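Rather than the whole complex, this shows some of its chains in their spots.
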Amino acid sequence: MIARATVSSARQIHPTSTVSPDAELGRDVIVGPYAVIHANVSIGDGSFVDSHALIGAPTADYYADPQAHEPAPCRIGKHAIIRSHVVLYSGVTIEDDFECGHHVTIREGTRIGNGVRIGTSSDVQREAAIGDYTRLHSNVFVAARSVIEELTWLFPHVMLVDDPHPPSDTCTQGPTIRKFASVGAASMIYPAVEIGHGAVVGAMSLVRSDVPPDMLVVGIPAKVVGPSADVVCREGRLDPVYPWWRHFRRGYPAGVLPDPSADA
Amino acid sequence: MIARATVSSARQIHPTSTVSPDAELGRDVIVGPYAVIHANVSIGDGSFVDSHALIGAPTADYYADPQAHEPAPCRIGKHAIIRSHVVLYSGVTIEDDFECGHHVTIREGTRIGNGVRIGTSSDVQREAAIGDYTRLHSNVFVAARSVIEELTWLFPHVMLVDDPHPPSDTCTQGPTIRKFASVGAASMIYPAVEIGHGAVVGAMSLVRSDVPPDMLVVGIPAKVVGPSADVVCREGRLDPVYPWWRHFRRGYPAGVLPDPSADA
């Protein structure tokens, strides 16, 4: 479906797309049918913007006065894969090697590091910070101003919430997820809570207080079960599961993860 | 990206959109790229229909016989903000000052009051009633025939369900959420359950029986903790949090909320 230029270094902009002449597109960028790329957008070399995506969407002030609206830049690095029906706001900054699923929304002011992956239907609110090589699975909700450090995992339907007594203005603060932590599917992390370095949150848990580093918590409300290093694969083998980077290396560039034999 | 007419009172219909000549669009309506607006649609003055939206989507009978299908009207008031990739069905009625996020779906027969906001990826099933100035956050699921009164709050991933013994036809009845109530993130309200006036449901709760007015419930299943007026902000101050309208006024027009010093 996508028009192919005969010179591989040329950009391949589908004729049905709507790309502002003021947008900055790098070499070899491929833009699919019906994608919209606004003037405030820059996209690095070798990136894909698939069909029906909307890049550089306006913030709320646009609707108050479209003519006076001056959108913040939306900067996307090299080798991005932005799948169909995705919405990236103005004021979003994303480093290289980004990849996301379909129907994702990322709001203004959010900063995303290198090599991050965000799953289908995830919803990242404004001014979140997501560190290098972090992975969010499908339909993850990230509240405004959450801090998600590098090399963490948030599994499907995880929720980071920011308001302990909603609705309020004065109490809100997003959670912090420290490096190497893993949060299981459908778990919720309360406002201002910190999930420690290498900690593990079991699926369908409700975490209302800080989790110490390298510990496993489970339940509603979540309670400490013990060190995450004690978890073994129950499917017939007894290998320790955490830290996960000892055995799970798929998709990380060389040098990003610690040596498998390193201490946690 | 959006074509700007030189006369500000003109409509601004993006040339790539597909707008039926029989649709009724008010003054200053702005329609984005690749939006589809069917013949049965009317949209009030000063409204926005953003890119990739589908307004006036057909109900199931269309697929049985497209030629015989006679769509019900889809009526949207003034100053609506309908963001990208939203689907509004025929037979939907929405009053003025509506605002919604991306990827929202609203099914036929649903009636929505003035000043309502519905968050990204929310899914409102058929024949729901949503009162004035109510706010649904991201990814809220509203079962068919739910009743959500004015000035209520449903936080991210809240679910209102309508079938106590699914699948069935004879037992189904949506919940009722009374005025000023607040339902915390990822909580589920059972069929036919009533959340009382000013009541508060804590996050990740499962509410299987009625909640009295002005009470706080929490848990799976949810139990009464005490009066919502006893909740204080735990972040260092001891101000009462509920009723929320005493301290949270952002975005409401003058006169909509009670005076902050009024009784609950």
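Letters A and B name the chains as they come in the text, with residue numbers starting at 1 for each one.
Throughout what follows, a contact is a pair of C-beta atoms (placed from the backbone, for glycine too) under 8 Å apart; a residue touches a chain by one contact, two chains touch by 3 or more.
Because the structure is a prediction, the values reported are computed rather than measured.
In this structure file the homo-oligomer totals 3 copies of one chain sequence, with 2 depicted.
Operating definition for what follows: only the chains that are shown with their structure count from here on.
Chain A and chain B have Cα centroids lying 26 Å from one another. Residues 1-2, 4, 8, 14, 16, 30, 32-34, 48, 50-52, 81, 83-85, 101-103, 120-121, 135, 138-139, 153, 155-157, 182, 184-186, 203-204, 220, 231, 233-235, 237, 241-242, 244, 247-248, 250 of chain B are the ones that touch chain A when the two sit in their complex.
Chain contact summary for the complex, chain A toward chain B: residues 16, 18, 20, 34, 36, 38-39, 52, 54, 57, 63, 66-67, 85, 87, 103, 105, 121, 123, 139, 141, 157, 159, 161, 163-171, 173, 186, 188, 190, 192, 206, 220.
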